[in-house]
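To start, the structure itself, in structure tokens.
Entry: chain A
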Amino acid sequence: MNFTSQRLEPNKIVVQLEGLLNRWSVPKVRRGILSLARQEQVEVMEMDLSRLSKLDTAGIALMVEVLRTLAGKGGKLRLTGLNENAVKMIRLSRLDSAFDVEHSTSGGS
Partner candidate 1 sequence: MRHSNVIDIRGLNSYYGNRHVLFDIHFAIPANRITVIMGVSGCGKTTLLRHLIGLKPSPPGRLLVDGEDMGGFNEARMNQYRSRIGVLFQSGALFNSMSVADNVSVPLRVHSKLSRETIRIIATIKLHQVGLSEYCDYMPSQLSGGMQKRAGLARAMAMDPEILFVDEPSSGLDPITAAGLDNLILELRDTLGMTIIVVTHELESALHIADQIVVLDKGRLLAAGSPENIQSSQDERVVQFLQRQADQKHEDTEAYIKALVGRKLRQL
Partner candidate 2 sequence: MERRGLELGVGFFLIVGFGCLAYLSFNLGKVSLWGASSYDVYADFATVGTLKTRAPVTMAGVEIGQVKTIKLVDDQARITLEIQDAVQLSEDVIASIKTSGIIGEKYVSISPGASEEFIKPGGSIRDTQPPLDIEGLIGQFVFGSMDKSESQ
Partner candidate 3 sequence: MLRFVRMLGAAALDGIENLGRLGVYFWFMLRGLIRPPGKFWPVVKQIEFVGTKSFFVIGFTAISTGMVLGLQGHYTLSKFGSESVLGAAVALSLIRELGPVLTGLMVTGRAGSAMCAEIGIMRIDEQIDALECMAIDPYAYLVTPKLIASLIAFPLLTAYCDVVGIFGGYLVGVGLFGLNPGVYMNSVQSSVLWEDVYMGIVKSLCFSVLMIWICTYKGYYTGLDEGNFGPEQVSRATTKAVVLSSIAILLCDYMVTSIMT
């Protein structure tokens, strides 16, 4: 599990996740991603999941935490590049309305 972050605008940050995001890898990246979301100016975080091979409920929980951090200061979390697995997991968790999901890549619906 790896992630890289990129500051596009002063208030927008793009996080690219790579590999497996599951209950083994979440504890390793949680702190880093949350601290990005906590930065004062950041209002929009975009998570690029296109290189994510697997996502489990722990990964979803991490996204919820990020969402909560951002929502606390009026920010937004945007998910892009979801593969089929990610779309299913989010739908199974009944969170499709909570996340701002971009349904462009690989037909999930």
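For anyone wondering why these and not others, all candidates are chains of the complex that A comes from, given by their letters.
Note that in this section a contact is a pair of C-beta atoms (placed from the backbone, for glycine too) under 8 Å apart; a residue touches a chain by one contact, two chains touch by 3 or more; residues count from 1.
Treat the numbers as computed from the prediction; the structure is a model and nothing was measured.
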Looking at this complex, which of 1, 2 or 3 sits next to chain A and touches it? 1
Note: in the complex, chain A contacts candidate 1 through residues 23-24, 26-27, 30, 56-58, 60-62, 64-65, 88-89, 91-95
